[in-house]
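Can you keep this structure in mind? I'll have questions shortly.
Every protein chain but one is kept in place in this view of the complex.
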Amino acid sequence: MTQDFEMQLKDLQATVSLLEKGTKDQVSMVVFSGDMDKILAAMIIATGAAAYDMKVNLFFTFWALSALRDPRKSAQGKSFMEKMFGMMLPKGSRNLKLSKMNMSGMGTSMIKGIMKKNKVASVEEMFRTAGELGIQINICEMSMNLMGFKREEMIDYPNMSVCGVATFLADAAESKIQLFI
Amino acid sequence: MTQDFEMQLKDLQATVSLLEKGTKDQVSMVVFSGDMDKILAAMIIATGAAAYDMKVNLFFTFWALSALRDPRKSAQGKSFMEKMFGMMLPKGSRNLKLSKMNMSGMGTSMIKGIMKKNKVASVEEMFRTAGELGIQINICEMSMNLMGFKREEMIDYPNMSVCGVATFLADAAESKIQLFI
Partner (left out) sequence: MTQDFEMQLKDLQATVSLLEKGTKDQVSMVVFSGDMDKILAAMIIATGAAAYDMKVNLFFTFWALSALRDPRKSAQGKSFMEKMFGMMLPKGSRNLKLSKMNMSGMGTSMIKGIMKKNKVASVEEMFRTAGELGIQINICEMSMNLMGFKREEMIDYPNMSVCGVATFLADAAESKIQLFI
């Protein structure tokens, strides 16, 4: 009888530790949009969660890669198509535009002015804070190839790697919160 | 031996009740978009979930605040910038536009007509139902400040408060379903 209990208890402990693994205090987000307002929202949620001691993984893909470009850096050996894409897409978080009411940049400038007045950190500052808080930034490898961006054009950031969707899925499956932005 | 069991069981019970807390029958959404179609989608998911006895928390942020403005109300003491924003952004759920095929309002009117014909509730009606179902609406404080909206301009709604991203994170971490719309 006692042995039977012991076995049942062991089984239960194994199941529970599996369940625990699946709901870590972790937030995983796909950051897809390259709009200034959506990148801002993603970074506010990310830094907020990190401030509350949650682990945060950001998987940057498609248009969001623009936010990670360092305007002072460039890369060699690009094809014509890659150069064109590079020219057409915003270079760095400072050059992102609002998804609505951009009005040739006027709306975006207005929002930046109001953010400053309200002491809301700029997107550039948020990336710095994110780095300090240990937020992980993963860059979607396929998106890099499609857009012709290279690793050496990206901002200096402490925890940054290039990887595939499998990494996002593994992180997300263990996270309490998952979002696609 | 028996005492050992007792301790292991206690440990396990504590872990399990923590895990239970983390997966309440609860849905938490960031409602970011101010497009009529996305607000509609958010409200359909929200009222659907509430009808199935799930607790629902909606965190309204950025453009989505437009949907909460009461067109019959106004606020005093606004700066020039705040007045301008107020004029440029849609005033209330009745004035939202489609994200695609708005065609100067024609597409939006068409969809509204078809919704009526198909007996789909309008966005205004959905907010009323949401209130009756006990759905919680939280307004992002930072967004209110950025856009210069004031609490007194918002619709009458039974469960509405103004709060920060921390509230969303706490709700979401305990929710079975989290979405960013």
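Per-chain residue numbering starts at 1, and chain names A and B are given in the order in which the chains are listed.
One rule holds for everything that comes next: a contact is a pair of C-beta atoms (placed from the backbone, for glycine too) under 8 Å apart; a residue touches a chain by one contact, two chains touch by 3 or more.
Because the structure is predicted, anything quoted here is derived from the model rather than measured.
Contact with the chain that does not appear here is found for just one residue of A:T61, A:S93, A:T108 or A:N138, A:T61. Counting the whole complex, the residues of chain A in touch with the unshown chain are 1-2, 5, 8-9, 12, 15-16, 19, 22-23, 30, 32, 34, 61-63, 81, 85, 88-89, 142, 145-146, 148, 164-166, 168-169, 172-173, 178-180. Taking the complete complex into account, residues 2, 5-6, 9, 12-13, 16, 19-20, 23, 25, 27, 37-38, 41, 44-45, 48-49, 52, 54, 99-101, 110-111, 113-115, 118, 120, 176-181 of chain B touch the chain not shown.
Convention: only the chains that are shown with their structure count from here on.
Here the CA centre of chain A is 23 Å from the CA centre of chain B.
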